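Note that this complex is displayed minus one protein chain, with the remaining chains in position.
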Amino acid sequence: MTAPGSAWPDAPLLFERSRPGRRAGRPPRPDLPLPDLPDGLRRARPPRLPELSEPELVRHFTTLADRTFGVDTGFYPLGSCTMKHNPRVHERLAGLPGFRDLHPHQEDEAAQGALELMFRLQEMLAEVAGLPAVTLQPAAGSQGELTGLMLMRAYFADRGEERDTIITPDTAHGTNPASVTMAGYKLEKVATDARGNLDLDDLRGKVNERTAGLMLTNPSTLGLFDEGIEEVARIFHEAGALLYYDGANLNAVVGISRPGDMGFDIVHYNLHKTFSQPHGGGGPGGGPVAVRETIEPFLPSPTVVREGVAYRLDHDRPKSIGRVRGFAGPFGVFVRSYAFMRAYGPELKEMSEVAVLNANYLLARLKDVYDLPYDRLCTHEFVLSARNLKRGHGVTALDVAKRLMDYGIHPPTIYFPLVVPEALMIEPTETEPKERLDDFVDAMRAIAEEAATSPELLLEAPHGRPVRRLDEVRAAKQAVVRYLFEEHPALVGAD
Amino acid sequence: MTAPGSAWPDAPLLFERSRPGRRAGRPPRPDLPLPDLPDGLRRARPPRLPELSEPELVRHFTTLADRTFGVDTGFYPLGSCTMKHNPRVHERLAGLPGFRDLHPHQEDEAAQGALELMFRLQEMLAEVAGLPAVTLQPAAGSQGELTGLMLMRAYFADRGEERDTIITPDTAHGTNPASVTMAGYKLEKVATDARGNLDLDDLRGKVNERTAGLMLTNPSTLGLFDEGIEEVARIFHEAGALLYYDGANLNAVVGISRPGDMGFDIVHYNLHKTFSQPHGGGGPGGGPVAVRETIEPFLPSPTVVREGVAYRLDHDRPKSIGRVRGFAGPFGVFVRSYAFMRAYGPELKEMSEVAVLNANYLLARLKDVYDLPYDRLCTHEFVLSARNLKRGHGVTALDVAKRLMDYGIHPPTIYFPLVVPEALMIEPTETEPKERLDDFVDAMRAIAEEAATSPELLLEAPHGRPVRRLDEVRAAKQAVVRYLFEEHPALVGAD
Amino acid sequence: MSCGYLSLTDADREEMLAAIGVSSVDELFEQVPPGVRLDRALDLPPALGEADLVRHVEELASRNVHTGAELSFLGAGIYDHYVPSVADVVLSRGEFLTAYTPYQPEMSQGVLQAIFEYQTVICELTGMDVANASGYDGCTVAADACFVVKHAVPGRSKIVLAETLSPQVRQVVKTYAPGFGLEVVEVPHDGGTTDPERIAEAAADAAAVLFQQPNFLGCLEPAPELAHAAADAGALAIAHVDPMTLGVLEAPGEYGCSIALGEGQAAGNWPSYGGPHYGFLAAKSDFVRRMPGRIVGETVDLDGRRAFVLTLQTREQHIRREKATSNITTNQTLLALAGLATLSWLGPDGLREVGEACLALTHYAREQVALEPAFEALSFKEVAFRTPIPAREVVRRARERGVHPGYALGRDYEGMDDVLLVALTEKRTVEDVDRLAEVLAEVCS
Partner (left out) sequence: MSCGYLSLTDADREEMLAAIGVSSVDELFEQVPPGVRLDRALDLPPALGEADLVRHVEELASRNVHTGAELSFLGAGIYDHYVPSVADVVLSRGEFLTAYTPYQPEMSQGVLQAIFEYQTVICELTGMDVANASGYDGCTVAADACFVVKHAVPGRSKIVLAETLSPQVRQVVKTYAPGFGLEVVEVPHDGGTTDPERIAEAAADAAAVLFQQPNFLGCLEPAPELAHAAADAGALAIAHVDPMTLGVLEAPGEYGCSIALGEGQAAGNWPSYGGPHYGFLAAKSDFVRRMPGRIVGETVDLDGRRAFVLTLQTREQHIRREKATSNITTNQTLLALAGLATLSWLGPDGLREVGEACLALTHYAREQVALEPAFEALSFKEVAFRTPIPAREVVRRARERGVHPGYALGRDYEGMDDVLLVALTEKRTVEDVDRLAEVLAEVCS
């Protein structure tokens, strides 16, 4: 038991709260005979699911929620993840019985509202990307990437070209190289120049007839718009290669600059970032992909098409790469993103403007106390380095992150991108008011001060959370990844 | 700002979070001309409502929720209030558009489902009370009481009798005497005997031809069933008076003993206690009233009646006392209570059995460390006294209550009933598992121990809440009961 | 255990009985005299598991025609304003839902602070100094106010009600008044509004005058004149107001009222077939120690930190018992907090815009509908039309066409069988009004 007076009540596991014979749910039990199941098929030992009454179940999840920090709790400037406010009306809309209880195999004529919503979302997304054709199927950004690479493969195969290499910058998110491998491509890395743009000389030497394409985040993971993007596009297109846009940072440029206009041929969106699907402790997301006309025939099946006043799912796509996910995509996510875009309308650009304004404000107010590796205006996020604190006082980006927790703020992304040592990647998003930004500035400045005067405050942080720092090495070494009941190892105090 | 490392983030007032020109909601604005309003009618200065964006509004209420302890948070044995688990399905059901969006002036034929639910609820409540006629109109227990007293008045007026006195026991809840006054009756108090029953001798001397009736909670606020109830009823009925049953403690006897069978003529239910409407930080509630046939004609108007297969609101009640609330009652509460009773079915008795078992278990495990004024088995709640701790160590019931907070438990009701000094009135309810009861026992025993060994732990408790003990005298003296903007007095640190 | 809301296992039960020292649960009930024990099972319908329960209750709900299922212009006290999704944050949070009255302030700073904010918002809307944490509804707060008045104006025992005050409010006041020793008189309307002169007359020996703005007939009263007529006669002026109009209409506290009260439903609660909603009650500072119900005040804790607490409790039943200012205990906090969330979401501009939308639509309807307005006075949010056939018949016929055209005033007012009261909230559109006009033209011809 936690000590009396702790603000964090105990949180036993569901299995520890379980008592044999207790139960919450009573499913309907039809008064019918039960046919016999053959022996090998019938379950021999019941699964050890937890046995709790409803009151205790509700308390359990309430306790766990209280130990979880979300955007609703406070400022969450997790770079690259766009932790913006999630409008509450979205939950109402996605929960309408006409959506929530709609079976995905329902006949098209009995799902016209859903299909229309998807079709309209496709059109709005196409306008934002500046590319004409959209598939909503991919489940998240990473799957969008993989889908994009598969589209490249299909496109080149259709043209009879053999290309086996994908180029990514050294600032790329880990999913980019991982997707390249999963798609069966080879990876080639290109350097970043002193202003944070792609190094054009390095690039020119690497693009050739084996190059299938580029994967690029723009603005980059440094939060910088690539000033040479037009030249980059020229280099690839001249080599007959394609450009893939990782849309994780689209929040910076909606209505300002469109990937299609920048020269990208394939784009994914992260609906959970830019278009406000709640992140749900890890997901769900949505990763639609937009493409040029030339690539449209290869899009996954089915797509949503309009015929006169009616909408339908089109499964008849002979050149399609096939299906990448079940059904037509994560529909509930579409409801939210559609509602989000409709709430802004043509003024959606303001979203990006404010996101960029908020980030630059933080940058301006912090760059004298933390190192700034690329001294430029940023876009919707920026990367600072704590190397000055490390050099001066022996505290790291991790320590700064942990100390922020004591100020009631979720830490930014740290140690990414890899090209910046002791990186602190900060993305405030557009929904934060100036007061929250100022709180963050005050905390970051106070922490820099503390690093000099009382570094132990950082080194021992956090102080106000339900646990202190964890032994992560031990977690990986012993890999206790499920509860083991009677055989569960006694961790506490041990080792 | 709270100190870094505090588990309780700041909670500024909405008005302090407000910034001129910020706003969340955008109501529809029809494109129509706006007629002029005469000068004296048009608002001169806008109300200073808070101006916040939606993200900050959501955070504000999230922060406030985190500073609020509910049954979902933990054990809440607040005697007399029946803080049981509130099934989550009730929120779904009350939120169905067919209920939530149903206008109370809708024609009866277009509200048949709602009327049927109310009719069925009336019937189920009547069965529980053992009385034939029910009005659902009263908004809470207190209003049920007042309604009951008005019914008495109407009943006697109809019989041409003049009776002006209501008798209540000295253990009565404050609402009983308050209702007596509001109904225009005089109050007469009767004593409690050594076993916690009504003192029959005292009673006999007080009941006469001026007596309109008795108001009694049974089991009493001491958590004891009145063993002389049959004789009590006889005394009143022989004097031509009526018996009113305060249903606050009905949770103890559902399916065990019915007020109507005990001899009561008028009964209120607290739907938010016995039948699980969430208490909502203070309300809403529901206080239906059941009566004998002879009193039925006086029930408030409208009632719900069945005619063949159809249901309707009956407004044609010439002898009715009139209306006590808008419409036919708090319908959303009815949905929840109806669902609650349907989830138990005829086994509803088990609810009371377990409530009584849980209370007796706690009593058995605590009576050696706290004083027990009436040494009997209890019903669904019981009253201990901390006078032994006060005598021995100078700590009071209040100190015990505050220290319980440090153990993550909501204090019981204290200093009530008035007949017990240093009262701790404990009602666990039937939904608590044995582990929570044991936690409470452990905490209460540890506190008794602490009272002896380190009384300052109690005297200075709580230690783990967002605030320490409050200056309540000052609150009442200066009566700052609203935010005053520029003129708001600076309280902090002052005096 | 037969129900998943219960938590004891058979093993728990045995252990607990042993600890108590009894051998069965029945023994615990030996204190109940055999003569009053129920010797049979309750005669209740069979138990339903959650899935079956939902199926059954959904079926009941499906037999109601709600405001989303027809184009509805019903108002008359309960209004179909938009309830914003931020209200869900309040209504769905387990802590708010499952807490009770904040008797222990250290456990309940959140709900206490929210009530303090609610009180402030109500005071701002009404121009008053103090508001309680809520009453049951817009009817009972009127009765509560009469109880305040009874003590605040000694020597007078008459309450004057304008006939244009909501019929249900008047009925509730009349039900309560005898217990308070108060007599009730009603002042009839003149062409839809109340004549200040008649109020002046009636108020001569009255303790208080209650009127409604905008009134039940949809008309704007000469509210300042009514208030002054009352005050000049030595009676307290009490206004029953609609919070959603107070971005546009003057606050009663600014034109001489001592008390303002009303039904809060319009601001943040669903119609819900009549409840639960919240009644609000606010007054000038003179009455602070006579207010009924909970009031939250500001104070400090031992460390000087700002904190909130239930205050002025010597007014209340649990302290003052038969001398209390009211018997209220359980109130409508949760609904009031949904109101707070809603009004904060709107802000001053949003509230004004809602009022303006209602006003503009009302006047558009007055022009578009080819029926004669029943009253000449300016209408706001509701407008009464005279119908060539009984209004109830108009309702019946229009509903067959998917439009609920409003409230038949003959339900409450003698001689108004041919008057239909049409409510217009900001949720109705110009096209909705056009459709109403079309249907009314059809069914009235």
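The first chain written gets the first letter, and so on, giving A, B and C; residue counts start at 1 in each chain.
Simple rule for what comes next: contacts are C-beta pairs under 8 Å (C-beta built on N, C-alpha and C of every residue); 3 or more make two chains touch, one makes a residue touch a chain.
Everything numeric here is computed off the predicted structure, so don't read it as measured data.
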item	value
Chains in view that touch the one left out, judged over the entire complex	A, B, C
Full-complex contact with the absent chain, from C:Asp12, C:Glu50, C:Glu163 or C:Glu322	C:Glu50
Contact residue for the chain not shown (choose from A:Leu93, A:Leu200, A:Leu372 or A:Ala446)	A:Leu93
Chain not shown: contacting residue from A:Ala133, A:Ile321, A:Ala423 or A:Ala451	A:Ile321
Missing-chain contacts mapped onto chain B	19-28, 53-56, 58, 62, 87-89, 91-92
On chain C, residues whose C-beta touches the chain left out of the figure	4, 50-51, 54-55, 58, 68, 82, 84-85, 88-89, 92, 94, 345, 426-427
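The rule we apply is simple: only the chains that are shown with their structure count from here on.
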item	value
Farthest chain relative to chain B (centres taken as mean CA coordinates)	A
Rounded Å distance, chain B centre to chain C centre (Cα mean)	19
Between chain A and chain C, centroid-to-centroid distance (C-alpha), Å	45
Per-residue multi-chain contacts in chain A, two or more chains	19, 22, 53-56, 58, 62, 87-88
Touching two or more other chains - residues of chain C	1, 3-8, 12, 49-50, 84, 86, 89, 94-95
